[in-house]
Every structure is written in structure tokens, then in C-alpha cells.
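Note that one protein chain is taken out, while the other chains of the complex remain in position.
Residue numbering begins at 1 within each chain, and the chains themselves are lettered A, B and C in the order written.
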Amino acid sequence: MNVVYALMVLGGLGLLFGGLLSYAAQRFAVEEDERVEVVADLLPNANCGACGYPGCINFAEKVVAGEAPVDSCIPGGKAVSDRICEVLGLESVASDVKKIAQVFCLGTKDAAADLFEYQGIKDCKAAMMFGDGFKACKYGCLGLGTCVEVCPFDALSMGENGLPVVDPERCGGCGLCAKACPRGVIRIVDAAPRGKVVLCNSQDRGRATRNACEVGCIGCKACVRACPQEAVTVENFLAYIDRTKCNDCGECLDVCKRDVIKDFKDYIKTN
Amino acid sequence: MTTLTQEFSKGIVQENPVFRLVLGMCPTLAVTVSAMNALGMGISVIVVLLCSNIVVSAVRNVVPAKVRIPAYIMIIATFVTIVEMVLSAFAPELFDALGIFIPLIVVNCIILGRAEAFARKNTIGRSIIDALGIGLGYTLSLTLLGVIRELFGTGSILGYPVMGTAFEPMGVLAVAPGAFITLGILLGLFNYLFKRLGIE
Amino acid sequence: MHEGIKMTLVLLIIGALCGALLATANDVTAPIIAANREAEFLAALEGFFPDVDNFEVEGIGKEEFYSCYNACGDLIGVVGQVQASGYGGDIDYDLAVNADGDIVGLRISAHGETPGIGDVITKPDFQDRVIGLNYADPIEAGVDVDAISGATKSTGGMLISIRRVMDIIGEQLLEK
Partner (left out) sequence: MNLLAIVFVAILANNIVFNQFLGICPYLGVSKRLETSLGMGIAVTFVMAMAAIVTWVVYNYVLWPLHLEYLRTIAFILIIAGLVQLVETILKKTNPTLFRALGIFLPLITTNCTILGVAILNIQAEHNIIETVVYSISVAVGFTLALVIMAGIRERLDLANVSSYLRGAAVSLVTAGILSLAFMGFSGMMTL
């Protein structure tokens, strides 16, 4: 007999909640364009904000509504925007420019001198509050890993020598690390593996840079004179190589006494 | 498609429920006062996980998405109650030891977790293997924690005093804080081991 | 609407099926469980009074008192399934008192006392202090039974409860 009771009680509860839920599903139905769900699944879902929208779901809604350009998901790059175009039936518009983060500093723990020993919170922004950082060079990397923490793709890891290392496969060029770095040591550059690059961020005069770091650019302009393509310019005692003009001839690399100019392609993974 | 052996072994190492997925914490902390309890809990979780994975993957195409969770949890609850009845009928002393934790197997995140994350999307065969792998991984982790807490907490293993009379048992291990701290350090240890053995 | 009906139907069927399955499982196991419980308690009774033959139950509040009779029907003692309030919550224990009022046995069945400190109540050196006392003597912590230092809340709580239970058993013994 109590089998029937049990059957009725549980069945009744199931019925009650089934009915309640189906009523609620209708009464509180949220009209949602199911394409948003599909597009959201295509996105890396790292909520990095590089597209300018707070989070991938928000961007997916704007894309489906047509208010956001299809290719503005930088980490996703061409692959993601093509797939979104397929889903939404638009023609692919994405240019195949892949972006990547680049650390413009070679000031390792031993190369760049410290002013004082910092034992505060392991965070570059926090360290900046103590006399603009514990390193003699006011432009170099502090090596406390704020960029590593903030990267949603785990593309950045802290090398033993105290400088962050960029992993080209994972980095989508979203720029969160560049925003997080209080000294602007990391910048988002074109990922094409060609050209030379000046790995320094110091705008100090020559003598100040020389005291602060063994590997800092002192703005001696030797590379400017040596470069046949006029690809190198010096501003505020800091050389900058325009990689679109640079043809990898290596003149500047040989002439640089400070050894601060490197090959772009082999410097991404190894430093 | 991962091979069947990988499906099984991932439950023990890569996706070990306690040390990697960090799921099913409530019974893990409370029951592992003694190795015997831990073993009993582990085995009842394997039985329930196996039955629930089979049924969940059997009905996976029938159950509409909106009522997925209530339906699965009812299936799990049925198996747990049956285990509860069988245990209290045929193994009363183990039943008394596991106390409130048998009904809580229903809300043990592992079982619903596997039903939701795995059984719902895979065939019955794969779900069985996954259930065995995850269940075994869970039991091993639980027993390991149980042995450590019992050895240092009361100086015995499976009830037999082992550490001699001079040993002053660390009472804290038998109580709540001890469980938290032991598991925390074990988690750290396993992270170190996994990193050293290069398992992602 | 179709979606709604399907949802309700699925929950109804699963609920009904589970209910039926559990009910049959219960019908199978319930008698065995009851038998287990019965046997377990009978064994406990025999532990206190080896020659117990049958017993009467009398419930007062949440506590139960079993008056035990031997084969020839005279009362050999009363066992109380009672509770005390200790440091870590309620302590369930059985107290056995023989016909002339002396405590014969004490068994803690469930307690939440702190292991290593409060659980001294399960150890012989506390229980022996209580065995042999008569319901007439005043059982007070510190007077004739010194509570164990460091676990005063647990042992003290036990002694107060034993005193209360002895009064109840005392009346029952007089009636018989």
C-alpha cells in the first residue's frame, strides 16, 4: 500500500515543481537571441575587454545586434571573426594582423641596479608608491609580475632573471598587460616575425642610464647613422626602429655598443 | 576521442576529484577522521556514482534542458537512499560511523558534477568508465587523508594502535581545523608533485 | 506550450518511478533494519543484565526506560536510554541500575565531546567512579565524585544528568 503513497507523493511533488518551473519559464521568459549564445561560445571568453566591451557576452550581444565591428575581438583574431561572420552570415572583413605583447626592457635583476631592497606587496603598482620603484632606472621593468597576474590567457610568465616572458601562441595582443604595467614597459606590437627592435624604455640621459643599467639605450644615435633604410629615430635619448621600414640588414645591431638592439623573432620566447 | 584507459586513468590523476577538481570537499573533510570511514565513504560514492552515471547517460536525450538538474538529482537521491537502506540493513556499524554523511552524498558535488559535465554528453559505456575512474580517485584520496589524520590524530591505523605509548597524539587533527589544514597542505604537496611530474 | 508539458511530464514520471523504487526497497529492508536495532539493543541489555528474559518500555519525553525481568518474572533492573548536555552538544548514553538501586553499567552511545579532552567520559577511569553508587547517595560533581579536571563541562554535565536519571529510576523501582 505504501508503494502507492510513495508513488503519489513523489509524483505529486514532481508534478508541482514541473508545473511551477514551466510556468516560470514562460512568465519570466527572457527573449534572448539564441545567436548570442552561439557567438559567445566562439569567443575566447577571457573577458579581457580588448574589444572595448565589458566581457565576451556583452560583446556577443553587440555583435549580433550589429553595433560592434565583427573583428574587434583582438585575441580571437581572424579565426574567431571569420567564424562569427559565418554564424551571422556576414562576409569576412578581418585583416590578418596578429598583435602580440613585447617587453621593452633587458634590465634583469643583476643588470639593473636596485636603489633599496623592497619587501612590500609583490605588485608593481604598489612598489611604485615607494619613490617610484626600487630600481635605479625609473623606466625599466620592476619584475613583480603584475602583468603576469592580469593576463587572462596565461601567456606571460616571470623568468628567473626577473623579466616577464611572452608566449607567442597564447598571447592574443589584448593589451591588458600593457595597461597594467605602471611603467609602460610592455607594448602591443605587430606579431610578424621580422625586423630588429630596441629593447629599452629608458628616456634618461646617457650618463643616468649608464649608472642605472648595463643594458640601457643611452641615445648615442650610432644606429641612426648606421641604418641604410633610415628606419631608426631617437627621441628623448631612446632609439626606436620602425619595423615596417627595417629590412633585417643588422647594421644597427653590430654598431650598438650597449647591445640593446635584438632580432624581433628570436627575442619573443627566449629572453 | 580519448582512449578508454585514458578515460579511466584521468579520474585518478589528471582530474582527481579531490586534489585537482577540488570537489566533494564536505564529506572529504568530515569523514576522514579514520581510514575505515574514509574507505566506507569512498566505496559508497563509487556505487552511487556508477549507478547514477549509467541512468543519467541513459536518459540524457529524454530530459529537457530546463529540468535537467532536478531530474538528475532525483535519480542520484534514489540511489543514495537505496545505499542508505542497504547499508543500515546489512552493515550497521559502517552505517553508524558514516552518520549524516550518507544523505549528503546526494549533494556531493562530484556526483552531480560528473552527471552534469560528463554523463549528460557521453554514452553509457564511457560514463561507466568515467564513474569508476573518478570514484577510485576519490576513494584513494579520501583514504590517504584518512590514514594521515588517523595516524597522527590518534596514533593508530584502522583502529590498531601503531605509534607506541610515548607518542602524544595531535588531537587537533581529529577536529575540524586539523582537517582543513591537512587537506590544504596535501593540496599544495600534490600541486608540487603534479608540476614536478609535468602533468598539466 | 509543448516544452512546458514535456518538462512537467518528465519530472512527474521520474518522481513516480523513484517513489515506487524506493517504496519497494524500503519494504524489503525495513524489517531487517528493525530486527538489527532490536538485536543490538537486546545485546546491550544482556551486557548489563546477563539473565534478562523480557522487558517493558516506558518513554518519558525523548528518553526511554526499559524495566528488565528475568525468566521467573521478577525485576532485575532498569536501563535508561538517556541524554546529557556536554561541552560539544548532547551526549546519548545508557545507564543500567539493578533492583536495589546500584549503578551497574554505563555505555556512551553517541557524543560530540572534543576528542582527547571531553571524550574521557567514554574511558573506564571516569565510568568506574560512577559504578556502584546507589540512587540514595547524592551524586554531585566534586562532593563524592570529583569531575575530571580539564573536562569539567563534559564530566560535570554527565554527573548532573546521572543524578536526574537516578531520581526517575528510583521512583520506578519503588513502584514495582
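As a working rule, a contact is a pair of C-beta atoms (placed from the backbone, for glycine too) under 8 Å apart; a residue touches a chain by one contact, two chains touch by 3 or more.
Keep in mind that this is a model prediction, so the values were computed, not measured.
In terms of the touch definition stated at the top, the absent chain reaches A, B, C within the entire complex.
Note on the undisplayed chain: of the listed residues B:85, B:119, B:132 or B:148, the one touching it is B:85. Interface with the hidden chain, as seen from chain A, comprises residues 2, 5-6, 9-10, 13-14, 16-17, 20-21, 24-25, 28-30, 57, 121-123, 126, 149. With the whole complex as reference, residues 22-26, 29-30, 66-67, 69-70, 73-74, 77-78, 80-81, 84-85, 100, 103-104, 106-109, 112-113, 172, 175-181, 183-185, 187-189, 191-192, 195 of chain B touch the missing chain.
The set of chain C residues touching the chain not shown comprises 15, 18-19, 22-23, 26, 30, 85-90, 153.
The rule is simple: only the chains that are shown with their structure count from here on.
Between chain A and chain B the centroid-to-centroid distance comes to 39 Å (mean Cα coordinates, whole Å). As a whole-number value, the distance joining the C-alpha centres of chain A and chain C reads 66 Å.
Taking each chain's centre as the average of its CA atoms, chain B and chain C sit 32 Å apart. In chain C, the residues that touch at least two other chains are 3, 7, 10-11, 14-15, 18, 22, 26. Chain B has residues 66-67, 70, 74 in contact with two or more other chains. By the touch criterion stated above, chain B contacts chain A in their complex at residues 66-67, 70, 74.
On the chain C side of its complex with chain B, the touching residues are 3, 6-7, 10-11, 14-15, 18, 21-22, 25-26, 29, 32-33, 36, 40, 114-117.
On the chain A side of its complex with chain C, the touching residues are 2-3, 5-15, 17-19, 21-23, 25-26.
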